[in-house]
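Every protein chain of the complex appears in place save one, which is left out.
Each chain gets a letter, A, B, C, D and E, in the order it is written, and its residues are counted from 1.
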Amino acid sequence: PGLTHFDETGQAHMVDVGSKKETHRIAIATGTIRMKPETLAIIQSGTAKKGDVLGIARVAAIMGAKRTSDLIPLCHPLALTRVIIDFQTDPEKSAVTCTAQVETFGKTGVEMEALAAVQIGLLTIYDMCKAVDRGMVMSDISILEKHGGRSGNWTSTKNAS
Amino acid sequence: PGLTHFDETGQAHMVDVGSKKETHRIAIATGTIRMKPETLAIIQSGTAKKGDVLGIARVAAIMGAKRTSDLIPLCHPLALTRVIIDFQTDPEKSAVTCTAQVETFGKTGVEMEALAAVQIGLLTIYDMCKAVDRGMVMSDISILEKHGGRSGNWTSTKNAS
Amino acid sequence: PGLTHFDETGQAHMVDVGSKKETHRIAIATGTIRMKPETLAIIQSGTAKKGDVLGIARVAAIMGAKRTSDLIPLCHPLALTRVIIDFQTDPEKSAVTCTAQVETFGKTGVEMEALAAVQIGLLTIYDMCKAVDRGMVMSDISILEKHGGRSGNWTSTKNAS
Amino acid sequence: PGLTHFDETGQAHMVDVGSKKETHRIAIATGTIRMKPETLAIIQSGTAKKGDVLGIARVAAIMGAKRTSDLIPLCHPLALTRVIIDFQTDPEKSAVTCTAQVETFGKTGVEMEALAAVQIGLLTIYDMCKAVDRGMVMSDISILEKHGGRSGNWTSTKNAS
Amino acid sequence: PGLTHFDETGQAHMVDVGSKKETHRIAIATGTIRMKPETLAIIQSGTAKKGDVLGIARVAAIMGAKRTSDLIPLCHPLALTRVIIDFQTDPEKSAVTCTAQVETFGKTGVEMEALAAVQIGLLTIYDMCKAVDRGMVMSDISILEKHGGRSGNWTSTKNAS
Partner (left out) sequence: PGLTHFDETGQAHMVDVGSKKETHRIAIATGTIRMKPETLAIIQSGTAKKGDVLGIARVAAIMGAKRTSDLIPLCHPLALTRVIIDFQTDPEKSAVTCTAQVETFGKTGVEMEALAAVQIGLLTIYDMCKAVDRGMVMSDISILEKHGGRSGNWTSTKNAS
């Protein structure tokens, strides 16, 4: 089967979703940024007392979700009804994992919005810590699950690299 | 050492770069999206003849680089002088690798712009192929090298996970 | 009672409005900019014949209302159905008062959009007159009334300082 | 003297700053939001332990400063080199005061950016607390001082109403 | 009859569409860019094998449609459900014609979005070819037909100059 974002002559278009039903849509995405242990230590101490890296990354992730259709060429604009961003620090892997849950009641899914939120959240962590750790790596950005729409529920079988 | 994005009381600010020198800045970032072999085959055939996924992702990546300071809260606005996006398909790993080179002549570096370009480029590939492969994973998004500014040249020692 | 924009662990989120009813929402906000009498005289003469400060501020206020969810981190995006901006000049107080009425048919209220419109409208007046009067002061920006939604009608008891 | 934003026939334009010198520009703006004592108490407790209203408002204020020329019709775009946002809680007046210091090295001043940062910062506080206190009022938004440019230093004589 | 975008005192507003019905809306716009024959030859060869001017212009046109309400002061924001961009090269007139079909299911029409898409599409062609042909001219940008809404179907009687 071909890609729906192209017509039969190969030209890109924003696909017609006019006849799709408005249903409750949920998407959960995740992703990780690995760093030096001492960088993670700064983030962990900062969150508790001052220099709240994750608090700022959370705001950026939420705002990023709202900008998705501005950034992704063929993505439909959507009025989001809920955005939740969670960060988990993992000292063993020396990493922070970001999880974004995005919801709407509309004609298209919100996977792109959830992934964009994760990306912008991780990128904001990179920005705030790059002065002490330029070698941080963002990985395993993917969809964990989605609900709603014609294709119904979907859950990832592999969500770690 | 602490994070420069916070003052001594832990409050976030956009750091003062007024006294920094305007130098030629270059940053190169990279990242990968892994997918099913049949998804990669569609991308590869499309690029050559019709349904140009990578051509559209390239445009999105370039435009994303220009939006970086709008997306990342404490990032300084910068007038970019050059953006180059390269995609390499890797049938062995069943993946596409995006590399972004961004340049400016200014007071701050362009690492964030290069990383944002890679993220948006990969995310656009995800968008266009998600109808056939929802389990794609974006990984190894990191800086390969940077040049210019007070810290001069820097090259990543590990740029693959 | 706590603030709804934070979950039980204190993390910010965009609150879930998915189950809220779509009702007709109206919000009216107001605010004032005080200035030198001679500045007000310029505005008043300009409106009538040339140099239409208030006409330009009105356009900026309407456009500002449409950008609200881009500016306020946890604000839900909304498709506005009506925006009315009114300016009243008050020679006695040497001030201009801006009133914004914003409406939608949706799941959340439009108080933020009405307040943003007032702020951007007043700020545009400041911009256009600052060459002759840098000491202008914007005050008393608040909601006058709102209608629709679960909390129904609400009218301010004090809308002047 | 007329307003510089209009030509001799009364038409608005973005004034020519091409021949202006690039100098170090600083502007400091301030503004206040008054609220119920119990609302202020929530903000104060939240900042210390969870539900960081002021942390989020600070991020919004910084990002708002960067969007100024997009919002104010005749405002010149500027690459800011520094943005500092400070919040002071005042239990006596039951208010929060926001102060924004913005800097650049350019051809025009940054008063508009400082005022926009204050407005967006206060508006974000309103957004996060409106569920418990719809009657909050934003006042006394004005420039405290500016430096740089042809007009040099300027300090407000009255910065409280 | 007067213009609906002004109230009875001549002040601009975003007109009330709250009571309008949500219907399926379609608008088709068109426009042309004339150029030197050798410029058209470059575009035609590029599309087939490399340097895909029209592919990039198509992406820009689609993204431009989504930004319309940000650009046009009194235009209502709309969640588009479909955008199709078509380019036809006409060697006889030495021109490229862009046609945009935009759809939504909403309270207002999408003529503005279709026209904006055509404009941005043509302007992107200009940008990419201006190094070899600065004298290109964009013309005949107009609505071909529209459907839906209270006024129902409408078809242009003259859509070429």
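Observations
The rule is simple: contacts are C-beta pairs under 8 Å (C-beta built on N, C-alpha and C of every residue); 3 or more make two chains touch, one makes a residue touch a chain.
Just so it is clear, the model here is predicted, and its values are computed rather than measured.
In the whole complex the chain that is left out makes contact with B, C, D, E. Residue in contact with the omitted chain (choice from B:Ala29, B:Ile62, B:Cys75 or B:Cys129): B:Ile62. Check B:Ile84, B:Ala131 or B:Leu144 against the missing chain and you find that the one touching it is B:Ile84. Touch with the chain omitted from the figure is made, among E:Ile26, E:Leu40, E:Val53 or E:Ile85, by E:Val53. Where subunit D meets the chain that is not shown, the touching residues are 7, 11-18, 69-70, 73-74, 76-79, 106-107.
Within the entire complex, the positions of subunit B that touch the omitted partner chain are 24, 55, 58-59, 62-63, 65-67, 79-86, 103-105. Residues 52, 55-56, 59-60, 63 of subunit C touch the missing chain (whole complex, contact as defined above).
By our rule, only the chains that are shown with their structure count from here on.
Computed centre separation for the pair subunit A/subunit D is 31 angstrom, with centres defined by C-alpha atoms.
For the pair subunit A and subunit B, the distance between mean C-alpha positions equals 16 Å. With touch defined as above, residues shared between interfaces to two or more other chains in subunit D number as follows: 52, 55-56, 59-60, 63, 67. Touching chain pairs in this entry, ordered by label, are A-B, A-C, A-D, A-E, B-D, B-E, C-D, C-E.
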